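Note that this complex is displayed minus one protein chain, with the remaining chains in position.
Should a chain be cited, it is by its letter among A, B and C, assigned in written order, with residues numbered from 1 in that chain.
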Amino acid sequence: MNQAFSNQTGNVDNIFLFITVISVVMLAIVTSLMIIFLIKFSRRKNPVATDIEGNLPLEIAWIVIPTILVLAMFYYGWVGFKEMRTPPEDAMPVKVSARMWSWAFTYENGRRSGELLVPLNKPVKLIITSEDVLHSLFIPAFRIKEDAVPGMETYLWFLPDRTGSYDLFCSEYCGTGHSSMISKVVVMPQEDFYAWYKKEEKGGAKGKSGLEILTENGCLECHTIDGSKNIGPGLKGIFGKRVTVVTRGQERGITIDEGYLKRSLVEPGADVVKGYSDIMPSQKEVLPEKEINTIVDYIKDLK
Amino acid sequence: MNKEHSLNKKTDYTGSKQGMWMFLFTELLLFTGMFLLYSVFRSRYQQEFHAASSELSRTIGTLNTVILLTSSLTMALSVNAIRKDKNKISLIFQGLTVFFGLFFLANKFFEWSAKIHHGIYPNSPGLLAHGKGETMFYGLYYLMTGIHGLHVLAGIVLLLIMMVLTKKGSLNSDSFVRLENSGLYWHLVDVIWVYLFPVFYLIS
Amino acid sequence: MTGAQREMSFYESGNGHTGILSWVLSTDHKRIGLLYLFSMFSFFFVAVILGLLMRLELIAPGPSIMTAESYNAMFTVHGVIMIFLFIIPGIPAGLGNFMLPLQIGARDMAFPRINLMSWWFYMTGAIVIIVSLFTGGGPPDTGWTFYVPYSIRTGTNVTLAVFGVFLLGISSTLTGLNLVTTIHRLRAPGLKWFRMPLFVWSLYATGWVQILATPVLGITLLLLMMERLFGFGFFDPARGGDPLLFEHLFWIYSHPAVYIMILPAMGIVTEIIPVFARRTIFGYKAIAFSSLSIASVGYLVWGHHMFTSGMSDISRVIFSFLTFIVAVPSGIKVFNWIASMYKGSIKLSSPLLFTVSFIFLFSLGGLTGLIIGALATNIFVHGTYFIVAHFHYMMFGGTAFAFFAGIHYWFPKIFGKMYREKPAITSCIVLFAGFNVLYFPMFILGLEGMPRRYYDYLPRFHTGHLISTVGSWILAAGLMIMFYNLIRSIFIGEVAGSNPWGGSTLEWTTSSPPPHENFTEIPVVTEGPYRFRK
Partner (left out) sequence: MNINNNNNIGYKTYLAVWCCLMILTAATVMAAGMGFGRYGSLASVLIASAKAGLILLFFMHLKYETFVFKLMLLAAILTMAVIIGLTFFDVGFRDGGR
């Protein structure tokens, strides 16, 4: 824990150390007194007890001293917190969108990525939201964490000061795939970062292939393309098939056509395939129209 | 329930009442949860709450307030009567209280069905189309008046039991704490309505 | 049970029913207390097995013995059972029910029938929860916190399970109501407020928390059910709702609930120390008032579970501040306990050994509570195994160890028999060791960044999880020794006298097990508790 990976690391670790040292001392005092008394005043050594009902100065002391100690702990915790909550003006904003069970990071120029790539020694501000349920963005090496809440924006910031690749976890329970909602933070030298940042996205103007979109957007966390079931129905050969769906509590049978597929992506809660939960994140305003069409075409062809 | 109870104790009048009061506290805190939601959404959607509130009928609301307050009066009088050994009068007042309670519920029923008829109920397309603030307002309206209505219903059932007991003579000037406790419950339901009324019907 | 001159114990005296009915329809607080203890421990065992299975799954990275779905269901059910079926009713409704009237010289609780009703609510709630595991969409998989929106969206049987918990809430409220009224109304003549045993004080504070906090849980769960059934949208931002409000409502109950768990445990500890040190308690009033202040300040700190939730910064600061304030009365108690050993004449019997273990584990858990109560550090360790370690230290190392202590202490009173001392001591030592092997590595794991509620983990966390899993086996062994010893002694233990420890509170003045109405003659109290020398 003693290596600084970001400005926050040292900040938090110092406070941690401060509270831990006091706590260990307290625990040591309490435990050793207890053991000493148990031995020294055991019935064998001290057959007759002395009644002591109280001792005012002593009692005041152990009210006042802990109060001072905890107030100090509170204060340092607060100071460190303030630092964590005040991003510098020039921080690079990155939009984070969490959904079951993947992360999407969107940079100022529209560049999207499933991993968080950041330049060394430049403050980064993450603006976090969720498309479905609660998630939490957690980077242990940087000692930071903040929930992703649907309908709300939260933020985090850090200043990475060492290159490398660090774990990024989801630390708010979000369902079956919670423990695989893992990504990476990659801190790279500034030149490398900007080279990546400015590069056209894969596929260039032609756009990505259907499978690429499915992979990058975490669809394959829940769906397979080999026909087997997972959290969601397998996508192979579903076009033209009849399925039973639940629409606003009512069951009905439908045939899967293009309109239905689109609706499944944009408004997955409208028709929920029977036997599945209504947990699929909506792709509305997440994927551009073009990519949605690509997906639909891809599924149509997936025989 | 079984015999061992009866050999146990003489009834503790103050104790029973204290138990009832503590039960009432739990009811208060139950409603606190809902008032918490209410105050949050009200502060968030001032305008919309105002607009939605004006669609509720103030007349029915006021009428229902008057009915409930009056029922509280008759309730108090029935306890008063039984203490003075006037069981008959007490019974009449209890009956009146039940009557007012039913009257209240009937009004509520018509009020609700009119709204539902207009397509305004939780999760209805009609309501969702009105926007966020109104969805919250009506959600709270149905939730809070609904749960309150259930309490009125429970109070009525309780009072009907008391009427039977009064008739049988097991409630009398020596032992009326059960009636008094039912009264406390009834009054509390009334107190809650006293707040629900301005909060839903009188937003200005 | 011994001499023929002895009055019939409550086991023997009839109440108009026979067989099992004489138990499940009894309004005798002692029988109800035993019903609670028995049913609680049955559920507890289910949850222990789930805990052991979870540890087995986590023994190595990658899937070991189950799927992610079943793991998620398991920690949910483990948490729900442990919290709502075991540890919340645990001391107040189990031991408290049994001991409170005895300690204040009453014949029964204030409302015996409500007492029985609350057990029935408890059982119904438990059965509903069990049914929810096997019907509909299968066991709930939301975590015991039921956070929206996931709990609204998941297809598992959340609605029914939540309804079960709602019933348990009613049961708990009724217990609290009974405790408080009993203490107000049924104290023996001369038993002034400041002559009450401190266990009674702690039950009094607990009762109030149960009354004033549990209804908030009730409405929260009701809202969740309604949300699933009717779609009000209170927690759905797309409809104008706010998911954080659910977290607020949930913790408004669930933080005070941790004091429902710990206060009576503290009460037990306070009873035991003077008896085995044969001296009076140090700072009687300070302990009584600290119970009350823990109960009341405990309402003000729920937000410390939401430091990373997106709550406003101001309220994070306020809640952190208030959190530190509650730590002070807990500290007062610890210091008073230690001081009560000073110049005593201490016999380290098994109840005291469990008590001493409690003090250590509780202090450790509580002091880590300070680490997570500070804002900057909370943001780091929230949602990691550090939290899991903290609360197991508090609930298991704290409450459950005190519960053990209480069971051993009052065992002769409840059953009229004595258990064997050696196995009791052994089990305590094994439990203590296993406990630390199981949970201490979790602190380290948390600091390394291991998130909680993870079915699978990165290989770098392997060592810690492995040690922890081994610890769970040691713990299970300790548990087995202890229960074997206790259960065996119920049947073939030596007969215990009415006051084997030389206790000075009222429950020791009546025979063991106590007669049907506790006291042949209601005692008159002339002085405070814990007077060992006259």
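In the analysis below, a residue touches a chain if its C-beta (ideal position, glycine included) is under 8 Å from a C-beta of that chain, and two chains touch if they have at least 3 such contacts.
All figures in this text were calculated on a predicted structure; none of them were measured in a lab.
Asks: Of the residues C:Trp23, C:Trp120 or C:Tyr299, which one touches the chain left out of the display?
Replies: For the chain that is not drawn, the touching residue is C:Tyr299.
Asks: Which of these touches the unseen chain: A:Met152, A:Val246 or A:Val266?
Replies: Touches the omitted chain: A:Met152.
Asks: Extract the touching residues of chain B with respect to the undisplayed chain.
Replies: Contact residues on chain B toward the absent chain are 12-14, 17-18, 21-22, 25, 28-29, 32, 35-36, 39-40, 43-44, 58, 62, 65-66, 69-70, 72-73, 75-77, 80, 83-84, 183-184, 187-188, 190-191, 194-195, 197-199, 202-204.
Asks: Even though one chain is hidden, which residues of chain C still touch it in the full complex?
Replies: 184, 208, 212, 216, 237, 242, 244-245, 248, 252, 299-300, 302-303, 310-315, 318-319
The definition used in the following text is that only the chains that are shown with their structure count from here on.
Asks: Centroid of chain B to centroid of chain C, CA atoms only: how many Å?
Replies: Their C-alpha centroids are separated by 35 Å.
Asks: Once you find the CA centre of chain A and the CA centre of chain C, what distance in Å lies between them?
Replies: Computed from C-alpha means, the inter-chain centre distance equals 32 Å.
Asks: At least two other chains touched by the same residue of chain B: list those residues.
Replies: none
Asks: Two or more other chains in contact with one residue: find those residues in chain C.
Replies: In chain C, 242 touch at least two other chains.
Asks: So in the complex, which bits of chain B are touching chain C?
Replies: Chain B reaches chain C through residues 1-5, 8-9, 12, 14-15, 18-19, 22-23, 25-34, 36-37, 40-41, 44-45, 122-123, 128, 131-133, 135-136, 139-140, 142-143.
Asks: Mind listing the chain C positions that touch chain A in their complex?
Replies: So the residues of chain C touching chain A come out as 68-69, 72, 137, 141-143, 147, 149-150, 153-156, 237-238, 242-244, 277-280, 282-286, 308-310, 313, 316-317, 320-321, 324-325, 327-328, 331-332, 334-335, 338-339, 341-348, 356, 359-360, 363-364, 367-368, 370-371, 373-380, 382-384, 447-449, 451-458, 532-533.
Asks: In the complex, go through chain A and note every residue touching chain C.
Replies: 1, 11-12, 15-16, 19-20, 23, 26-27, 30-31, 33-34, 37-38, 41-43, 46-55, 58-59, 62-63, 66-67, 70-71, 73-74, 76-81, 83-85, 132-134, 136, 138, 140-141, 143-147, 149-152, 154, 167, 169-180, 182, 276-279
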